[in-house]
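Heads up, one of the protein chains got dropped from this complex, but the rest are sitting where they should.
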Amino acid sequence: MTDLLLSQVKVGGESQFGTDEYVVNLGPQHPATHGVLRLIVKLDGETVKETVPVLGYLHRSIEKICENRTYPQCITYTDRIDYVSAMSVNYAFALATEKLMNIEAPARAQWLRMIFIELQRLASHLLWMGAFAGDIGALTPFLYGLRERERILDLFEMTCGQRLTYNYIRIGGVMIDILPDFVSKCIAFLDYFEPKIDEYEDLLTYNPIFLERTKGVGVISPEMGINAGVCGPSLRGSGIACDVRKQQPYLYYDQVKFAECIETAGDCWSRYKVRMREMRESVSIIRQSLERLEPGPIEAKMPPVLKAPLNSEIYSRIESSRGEMGVYLVGDGTAKPWKAKFRCASFSNLYVLDQLTKGWKVADIMAVLGSLDMIVPEVDR
Amino acid sequence: MTNEELKSKIEVDFKNDIQTVIISAQKEAIVTVSPEHYVALCQKLCEEKEYFFNHLSSLTAIDFPKENKITVVSHLWSYKHFHQLTIKVVADRSNPKVATLENIWKSANWFEREVFDLYGVVFEGHSDLRRIMMPDDYKKFPLRKDFADDGFIVKPS
Amino acid sequence: MFTGENIIQIVSGFLHWAYAQVGISALAGAIDPVITAIVMFGFISVFVMFLVWMERKVSAHMQSRIGPNRVGPFGLLQTVADAIKLTTKEDVKPVNRDKIPYFIAPIVAFVATFMGMVVIPFDKGMVVQDLNVGILYIIAITGFTVIAILTAGWSSNNKFALLGGFRSAAQIISYEVPLVLSVVPIIMITGTLSLSGIVEYQQQAGYWFIFPQIVAFIIFITSATAEANRAPFDIPEAESELIGGFHTEYSGVKFAMFFLGEYIAVVVSSAVAVTLFLGGWLPVAFLGFLHLPGFIWFLIKLVSVIYLVMAFRWTFPRLRVDQLMDFGWKVLIPLSILNILITASVWLLLYGKGAQ
Partner (left out) sequence: MGILKYFKDIFSGLWNLLVGLSVTSKYFLNFKAVTTQQYPEERLPLPARSRSMIKLIYDGEKDQFNCVACLMCAKACPNSCIKLEGVRQADGKRRMTTFKLDFSTCIFCGYCVEACGFDALTFVSEEYENAVYKRGSLLQDEHAMKWVRQAQPIAPEEQKKETVIPAVVGA
């Protein structure tokens, strides 16, 4: 409609009714930006001309804080980097520190870490699914997602006592062993959960309105995705194998069977499909890990004060729920890191937002933003 | 390629460009490159078939006030060959200037803005070098070691 | 038998007795419609409050929650509490608003939808004014809401509100067309525009129009949902994109008027759907032995249709603005025109030229 009017105006060369750029501030307080992200959107009628993300509203300088904390103390702050998927970030830091100091965690601890990270991936993807559907306008999947996430959080709380910021995965092991009835409860949850995925798919996947809103919207081409640093499920939606669990295996991911979920279209719908399939894969990984869980110690033998060797450095990567999570640590011979850098998936994924939304409608910003699975604390750190 | 192979190959291929290439105690290949060859080296590493580092995983900086230098560190990853490489380039701390990698990997855009914001490293040729985390009128560089965190802590009344 | 018609007779008999007592029998002709309107207003207000409660309960149970359960039994008085809250709360107004349109918009939105109730026959004879052009009247009067919403969006001096207003104008105008076209086959069959007349035709024919006209019913419900700005067509409000759309800047009583207006629009369009397609006050055939009064049947059908509309809202995502237009112009309008053609040809074949 607006396009039609505009084309008529432009025919006469010098336009009589000039059209202005319509600048709208989406955020920092806006229902669809999942926190305090601010987008300055330049509109031409309903069509987006430019989207400029303004970051930093949640910047807490966790990297600076970590330079002034001991290595174990840093773990409590990694919880706050991505509080929707805190276990993964816990582990990302613990892995980097272990590599830096040559610590090998015992087998039981490794299996426990895998179970908890995959449960966390389920919880994170569930929240994502709800928020994505909510952005598009379906409010009910959000409640369904949170309902199942609640049961995962119950499992976490039963084990480590917290529901959001766990501080559970420690350097050289885990905080505390699981309770005896954890395994049975976990299996009961998985049995309950698997049919629920079908239910979400019934509700959303082939819903014609959902297809209209997501198919062909926000296409990340493979070349552009790699070049712009998109990672994780968002890049796998474009047909690139980029799962760190497969390419640079950590924990015991090389000992369990799981498929890397890849879709080729690169639009919002393929990113949705990738995450839905990943949930099923996570369920299978948890089942396999629970089977291979054997009694044993849960913490490696370590000196009472952990010190990194002088001039040591490490860059280790894991596949967090949102994509590639890298931790870069530089040790200077003391108990505190000289430099800690967290490379977060949301930060690099958000970069492509402007290119993906240019020329689309306002409503597509929400769909694309939702499908990128962005978490503001991870962007700002 | 394993890191040792990577090291020996880089030593041969880029004899003139690089300063040192080492395998660290943590088994990572680390290349230190002189500032003038920085972009050319990265361009080759990105495009040549044997290396094919198509993914810039991370770009950050380390502050060394005693040596009066800021090292810009980038971590490369290849989705094809599954190998990892660390590239370091040293800048003068009082007037840090490094060439931008934005024209090779677009993802460097925001990483470099972040380093500019928090360390004050100026990336020459960058298309949009503004502060990204801190307010635009902010004067200090928070991640430098001499940054004083004065007056931000609210004590309970 | 205790039917709607009897009730009307009893009430009007009582009223005329009362007029005689106070000595204003001469004015009865002028006062009667006023009193009917007041009764109607009361009934609709209570019914809309029930609907708001129902919507919250329906959504709650669909999302495995409990919903309102604090105020009154099963939370039935929750809406009353909300209404009291909304009316007593401070009316926050933007400073740079366009004062007069800003004030008028919610009133127009409320009144325009409410006027539609005038011609709805709840039972045989239980109707405020049985116009012989009832359907035309309803379609004309509910079209007024677009003016209200556009005015509200413009006068709030808010970018989101303006976007919402424009979206609403485009949406309501394009969905009027399939709405009218889906009603045409029924008018062709019955040969009357009066809503009571259509119900009586269904009574004589012995079937409801939903059976021959299922396509028209689906088109009608879809366009009516769009007309009432409800999800999945709620792009003028679109809380995840435009925060509140045209009523972003409204609070207190004015917001309540928009809110009630939306629900009354749902009631009106569902009531028309019941009248046209589901046989109005006629009993359900296999449940005829219950001998319920006609208006109870009407309310049962009304609530079922409204449940359907609510289930849409809590199940489906929202369409994008251009897809909404596409859907309206490329799917609904061709389908309804096709439906008219098929209905006309079948009727001609069956009954020849002298159909009626």
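Brief remarks follow.
The first chain written gets the first letter, and so on, giving A, B and C; residue counts start at 1 in each chain.
Going forward, contacts are C-beta pairs under 8 Å (C-beta built on N, C-alpha and C of every residue); 3 or more make two chains touch, one makes a residue touch a chain.
Keep in mind that this is a model prediction, so the values were computed, not measured.
Checked against the full complex, the one of A:Asn25, A:Thr76 or A:Gln355 touching the unshown chain is A:Thr76. Residue-wise, the contact with the chain that is not shown comes from A:Arg147, picked out of A:Lys49, A:Lys64, A:Arg147 or A:Lys215. Interface note for the absent chain: among A:Glu199, A:Glu223 or A:Glu291, the touching residue is A:Glu199. When you scan A:Ala107, A:Leu190 or A:Ala335 for touch with the missing chain, the hit is A:Ala335.
Residues of subunit A in touch with the missing chain: 69-70, 72-74, 76-77, 140, 147, 150, 157-162, 165, 167, 172, 175-177, 179-180, 199, 202-204, 206-209, 298-299, 302, 304-306, 335-336.
What subunit C contributes to its contact with the hidden chain is residues 58, 61-66, 69, 218, 311-312, 314-316, 331, 335.
Criterion: only the chains that are shown with their structure count from here on.
Distance between chain centres (mean CA atoms), subunit B to subunit C: 63 Å. Among the residues of subunit A, none is in touch with two or more other chains.
Residues 1, 22, 24, 30-32, 46, 133-140, 143-144, 147, 203-204, 207, 209-210, 212-213, 361-366 of subunit A touch subunit C in their complex. Considering their complex, residues 55-56, 59, 61, 63-64, 99-100, 224, 226-229, 231, 240-242, 247-248, 309, 312-315, 317, 324, 326, 328, 330, 338-339, 341, 343, 347-348, 351, 380 of subunit A touch subunit B. Within the complex, the subunit C residues that touch subunit A are 59, 62-65, 159-160, 163, 167, 170, 231-232, 234-235, 238-243, 314-323, 325.
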